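A single protein chain has been omitted from the complex, and every remaining protein chain is retained in its original position.
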Amino acid sequence: MPKSMGYAILEAIQGEMRRDKLLTLFYEYQTPAAGWSNRSINLEAEFGRTRVRFCAIDEEWIVGGAMGMSMTGVPAIAHIPSMATFIPYELMFNHAGKLRHMTGGQAAFPMVLWADMARRWAFQGGQHADAGLESSYARLAGLKVVIPSTPYDAKGLMVSAIRDVDPVVYCQYPVPSAGPEVPDEPYTVPIGEPAIRTEGKDITIVGYAPQTAEIARAVEELKKDGISAEFIDPRTLAPLEGVMPTIIESVKKTGRLLTSDEGSYTFCNCAEIIARVAEAVPGAKFKRLAFPDAPAPGAPEMLNYMNVDATRIAAAARRLLKA
Amino acid sequence: MPKSMGYAILEAIQGEMRRDKLLTLFYEYQTPAAGWSNRSINLEAEFGRTRVRFCAIDEEWIVGGAMGMSMTGVPAIAHIPSMATFIPYELMFNHAGKLRHMTGGQAAFPMVLWADMARRWAFQGGQHADAGLESSYARLAGLKVVIPSTPYDAKGLMVSAIRDVDPVVYCQYPVPSAGPEVPDEPYTVPIGEPAIRTEGKDITIVGYAPQTAEIARAVEELKKDGISAEFIDPRTLAPLEGVMPTIIESVKKTGRLLTSDEGSYTFCNCAEIIARVAEAVPGAKFKRLAFPDAPAPGAPEMLNYMNVDATRIAAAARRLLKA
Amino acid sequence: MKSLTRRVSKIKTVPQKKRDGPGISRRSFVKSLGGIGAGTVFLSTGIAKRAAAQYGPVYTDGLSAEQLTDMYTTMLKIRLWETKIKDLILAGGFRGVAHLYVGQEAIAVGVCSALRKDDYIASNHRGHGHLIAKGGDLGKMLAEITHKATGYCKGYGGSLHITDISLGILGMNGVVGAAHLFAAGAAYGIKVKGTDQIAVSFGGDGSLQNSFFTSAANAASAWKLPWIAVIENNAFQIWVRSSDVYGTQDLARRADGFGIEGRVVDGNDVLSVYNVARYAVEKARAGNGPTVIECKTYRWYDHYGAGGARIGVDGAFGLGYRSDRELRDWMAKDPIVRFRKFLVSEKVLTEERAEEIVAEVRQAVEDAAKFAEAQPVPKPEDGLLNVFAEGSVPLHNS
Partner (left out) sequence: MKSLTRRVSKIKTVPQKKRDGPGISRRSFVKSLGGIGAGTVFLSTGIAKRAAAQYGPVYTDGLSAEQLTDMYTTMLKIRLWETKIKDLILAGGFRGVAHLYVGQEAIAVGVCSALRKDDYIASNHRGHGHLIAKGGDLGKMLAEITHKATGYCKGYGGSLHITDISLGILGMNGVVGAAHLFAAGAAYGIKVKGTDQIAVSFGGDGSLQNSFFTSAANAASAWKLPWIAVIENNAFQIWVRSSDVYGTQDLARRADGFGIEGRVVDGNDVLSVYNVARYAVEKARAGNGPTVIECKTYRWYDHYGAGGARIGVDGAFGLGYRSDRELRDWMAKDPIVRFRKFLVSEKVLTEERAEEIVAEVRQAVEDAAKFAEAQPVPKPEDGLLNVFAEGSVPLHNS
């Protein structure tokens, strides 16, 4: 059985907690344990309740406590649930993101904000089915934002995030297992490096986490029509400096950029990518797919009507090629 | 003496409080009173402390209390200071912006979040000198975001914001008086309508509030070189549907879009505008000016090096025209 | 885009007398006795005294037999309707989610029985009981939980967001604690309107830490707002025991720090809850400010859904974070059984009548289920409506 994304993340944290005797995890109710057959991880059992601390429903404590702790040299992971992602937003904005600069380099926050992300689930209301929130973090100076799309990247990016001296927002979308197998040993996926998921020459498609599976299917569909699409997963959303050259090179080659977001249209993360490419590659053609600027309704009839999926991605690609 | 932006806003609120006997203002310390010679407004003195309520340093109360109140038919204005803009972010995100939709149209929030904005001031640190925060609100479904650049718009947009049945985020940047005189009587500037500040044909420049004066100066400079720039102030940042046709028409005419933000580069509000134009006007050329993705340092030497100003805007316009 | 413009608010003061809830004060008790028609049984003074000794001194004697029977009926409605939902979930293919309230019925009913129709309640994720107690319709609620077009929220919100402003229900809410702040805001609005309404928020033991509660409590205390916070302490925040993450045993103590009166009450005893709520309501209506009421209770099912439960059987067993024995101890304190015994022993109901009511409620629940089942699903394109009061937002997926 391949490792799930959740297992891969716990394995990353387990390895780092063994390596660094101070690394501490605050969380709420998302039990940091997982396993099947003869494999299992239970962080609380292994490292004790002081370093693996379940907390009250208090995201300001989980994040702010982790910040205070990390400032004094105790690296921390703060795990918060999706509907509460923005409760500690001000803490990340005014403090974690700014204080290194404002103290002339003194204040360091070696912490990871491990944010659960929802998806556009049916049978939830908009509060429990939001997506795309990563762009609100990616907008803040001084923060790094990563977003794995496969269990392999999930583990490697978590290790990188924990080892980074700067605050990292780690966005975990629930995505199905896919991609390369996850080694048992620690390894890193560097922050700031995109992945080319499929090489192609006719059109560039950018998307991540919740859209990966849909885009991959769309790429297969397009192949049947003889269209060769290049699919790039940015993996890091802030800072984008390391990510953009790959995307820009690709659009220079294909002349067309299609992006697909599970989040709402306005200021979805791909808007920033399109704006940068528009400046760098004059004459390129663009199409952005996204959820409308609406909360997610619970009824699947409405939701499916609004979501982006493989068929719509493939259709948009064909139209953009004709434009 | 022309009315200042602050006075114009108070005049708008005064008129609406006279018109609507329930309209209530929560604030913290930004005394809602202003005046000179024989003109003066003092909202607390006129409407009493119940309707003009100074509060503890508790932005969650100011915004959340206003939301609860407005849900029950008491329209509300919640005035919050700049460094605390994001403390009530979750409230606007998960509740004010979503609950109308999630309750099938039942829940209404006739409220205005009157957000003080800072500027890239010298001699402050990054917490007190941030700008561009409006893009984090403009990103949220279900909210309207307006941002006046002149005292005239400030009054008219405040009246519109108060009369709107939907929640409006009203961003007040400290900008010098300019533009048309402010009538004493109530009037509205409609939400969703941009203003063409200068007509032109060679290049389109988009920017607002803190950048208005710099852009206006740049337009004058360019005129001396015989360059005719069209300067558009969006005035409304969300939803953008009413704003974009004017900008798109202009770029179709000029073929070039230059934007200028006081906020940080990544996800500055103009990024969304560029991304939309890139899709709508293939072949157009783009340049985005903004503050770097850094907090604002207090020392003016560093700050001025990083800021956008009229000279840099004009230079960028010339370069874009040559491209 | 067009903006819908608000009409200017008119002040609508509800006169003190126009009470349509059970707001009969001790002083008006004798008077109201005079106006009672035949067939209405009242608690005799002897019973009131015994109740007083058992529950505290004040208000039970103001309740008519009809009101007491209503309270029993409403508790049953919550119990049987939610038990039906549990069974539907277990049967598979349920179009929705639910956080079941079963076991806590005495709280919703005790509190809402002390309220008027025009009072506000703001509720949380475990709020079905609150809504039923405030007058919510079983059929429309179930239609909403299954995301039907004719549910309370037209299928947009589902279980977590059922709202009926016309009944004073400001809505369930999926964000833990938010209800406290919105109710306190509504309470401030009451002050502005100059009415004598009350705003009540319901929250679990987990609802005290985010700033919602802190902000509500301070404002309510500073300006004596007609706000009542009901803390349903069922010991758990999902699987986390509150005693492991809080520094105090009694959560009502949190009120002290704000200069608010905090009361602890047996949340499985509907008359105790009613007494304290009634006290808090009269205090607030008289302009004497807020109260925090902590009700000790226990939920019979898992945090969410029907894990550990079986069709036709009460309670969820075998959950990793609690012992079956703990659950059984609490089930032995079933608030409905207890109240029914009291009503029968005090001759408010006969065993036969009590059983008849069970059958009537069971029928109402079946009707509600049929109603919900028969309702249409929403039209796909309606997802673009109701973002703003007017118009629709554009699609962006093609």
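Going in written order, the chains are labelled A, B and C, and every chain counts its residues from 1.
Keep this in mind: a contact is a pair of C-beta atoms (placed from the backbone, for glycine too) under 8 Å apart; a residue touches a chain by one contact, two chains touch by 3 or more.
Computed from a predicted model, the values in this text were never measured in an experiment.
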Which of A:M69, A:M83 or A:V169 contacts the chain that the document leaves out: A:M69
From C:T69, C:N173, C:T195 or C:S211, residue that would touch the chain that is not displayed: C:S211
Residue of A:G142, A:G156, A:G179 or A:P210 touching the missing chain in the full complex: A:G142
Chain A residues touching the omitted chain (full complex): 19-24, 50-51, 53, 55-56, 58, 60-61, 64-76, 90-91, 94-95, 99-108, 110, 141-142, 144, 160, 163-166, 190-192, 239, 241-242
Missing-chain contacts mapped onto chain C: 209-211, 214-215, 217-218, 220-222, 244-248, 253-260
Hidden partner interface residues of chain B, rising order: 28-29, 31, 54-61, 83-84, 87, 122-128, 265, 288-295, 297-309, 312, 315-316
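Assume only the chains that are shown with their structure count from here on.
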Computed distance of Cα centres, chain C from chain A, in Å: 38
Sites on chain B at which at least two other chains make contact: 90, 94, 101-102, 141-142, 239
Touching two or more other chains - residue numbers and ranges from chain C: 155-157, 161, 173-175, 211, 387, 393-394
